[in-house]
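One chain of protein is taken out of this complex; the other chains stay put.
And now, subunit A:
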Amino acid sequence: MSARRVVVVGNGMAATRLVEELVSTGRGGPAQALHLTVLGDEDHPAYNRILLSAVLEGTYRLDALTLRAPEWYAEHGVDLRLGARVLGVDRERRDVMLVDGTVLPYDRLVLATGSIPSLPPIRGLVRLDGRLHEAVHAFRSLDDCLRLMEAIRPDQRAVVVGGGLLGLQVARALSVRGLDVEIVEGGEHLLRSQVGGPAGQVLARDLRRLGTTVYTGARAVRLSDTPSTSGGEGAVGLRLDNGYTLDTDLVVLTAGGRPSTALARGADLEVRRGIVVDDHLASVTDPDVFAIGDCAEHDGRTTGFVGPAWEQAALLARRLTDPDADATYTGSRSVARLRATGLDVAVLGDPERATADGGEVVEVTNPIVGSHRKLVLRDGVIVAATLVGDLSRIGLITQYFDHGTRLAGTEPAALLMGDRMAPPARLADDAEICACAGVSAGRIRACSSLDEVRATTRATTGCGGCSSSVAQVLASRPALTAAP
């Protein structure tokens, strides 16, 4: 049987995980060995895209992002082509044509094309020649990140357009780099697609405390090459629909992305928001074409998170190596975490939707310390949550969320409150002080000195952990009153 040819379009996090899974499962053994080709349109080897803002911030070295070096693909017999742009897919002939004219036949095609940043409708954003204005930066790829890092200087001003997760991360990164940063968000509050108003307001206050100005309910409408005031500090002016014009040196666009579906459309695959796939992640139009990650739409949903992308990749790897595998994709539980210095945010599932769908809500807002925490439960199971400003219980809440643990009625509130402080213990005579030697407080009270304790009870001579307790018990002995 000839090798089955699998062509993967895309070299992002979903594609990389798929290839890793295929390599680690031995690709189903020699009898059904797959010949794998990976086409990445970027020139860089696969990297961890979600950490780009940490590189921008300066807390990560760039080389720490590389997921797999090209040599790894070679060692495992995978044909990796970087800088390979796909021109089109011919489903009749079952091949893929690259921009340079190369034609690659496939038996199975995987589209892992990710998403592309959307351009907000701001006049002046795009030059007549179709390129972005030089003060404007997208923030999606490693090249975007490098170009932005090249452009920034600590005394500059920057406006981040978009108050979602990426926008906040980029804004914080630029602040940490010493820039004066403003955020423009069209919605009524920050992180509007993830959290409700109270959480967004806590976040805005945090950001202001950190020196970042936040404009919500405001849209940028026009970019002009001159600042609003003569002698203004920035190089450009960004006009908002509320009449303000922000003078700035840089504009960073983080206002969301959309699934990259041009190839799929060109190949006449069914596309709504994303490439529509069934429970086996196959296109509903063509069972030999699959889509995973940000570009895929399953059950009416697209996601922008790596968790679901990896689950899809693992499932598809099983499917490709064993077509009889009955593994089906049923959706993922996602946890969105903000990666930004000084801001603590976690969003589990979709709290707003879960609330609207009738979930029971337990929430605590503490404006004094700047925290907002909300659990949405259904039948005692946490189905969504928002945690802002206080993540002390996140390691437990995410476990309950992921495992679908059924909680008792009192637990959600207990999870959101701090640990009850134990009252200071008054040691009873039979309380054990020294576990090594098995010595009670009473026996220590019967001694008059540490030396006597050591000699008669052996307390403190084992691990020594009770030394301070023994000293306390000795010090609190009732004084023996001398006879008159």
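Here is the rule we use: a contact is a pair of C-beta atoms (placed from the backbone, for glycine too) under 8 Å apart; a residue touches a chain by one contact, two chains touch by 3 or more; residues count from 1.
In this text, contacts and distances are computed from a predicted model.
Student: Among "Diguanylate cyclase/phosphodiesterase", "Polyamine ABC transporter permease", "Dihydroxyacetone kinase subunit L" or "Assimilatory nitrate reductase catalytic subunit", find the name that the UniProt record gives to the complex chain excluded from display.
Tutor: Going by its UniProt entry, the chain not pictured is "Assimilatory nitrate reductase catalytic subunit".
Student: One chain isn't shown here. Among A:R208, A:R301, A:R353 or A:H403, which residue touches it?
Tutor: A:H403
Student: Who touches the missing chain here, A:A64, A:V99, A:A325 or A:A356?
Tutor: A:A64
Student: For the full complex, which residue in A:L22, A:L36, A:L51 or A:C295 touches the chain that was left out?
Tutor: Of all options in A:L22, A:L36, A:L51 or A:C295, contact with the hidden chain holds for A:L51.
Student: I'm checking contacts with the chain that's been left out. Which of A:H133, A:R318 or A:R337 qualifies?
Tutor: Hidden-chain contact among the options goes to A:R337.
Student: Out of A:V103, A:A325, A:A356 or A:A435, point to the residue that touches the absent chain in the complete complex.
Tutor: A:A435
Student: Given the full complex, what residues of subunit A touch the hidden partner chain?
Tutor: 24, 48, 50-51, 54, 59-61, 64-69, 72, 335, 337, 339, 344, 391-392, 394-396, 398-400, 402-408, 410-411, 414-415, 419-420, 422, 435-438, 458, 461-465
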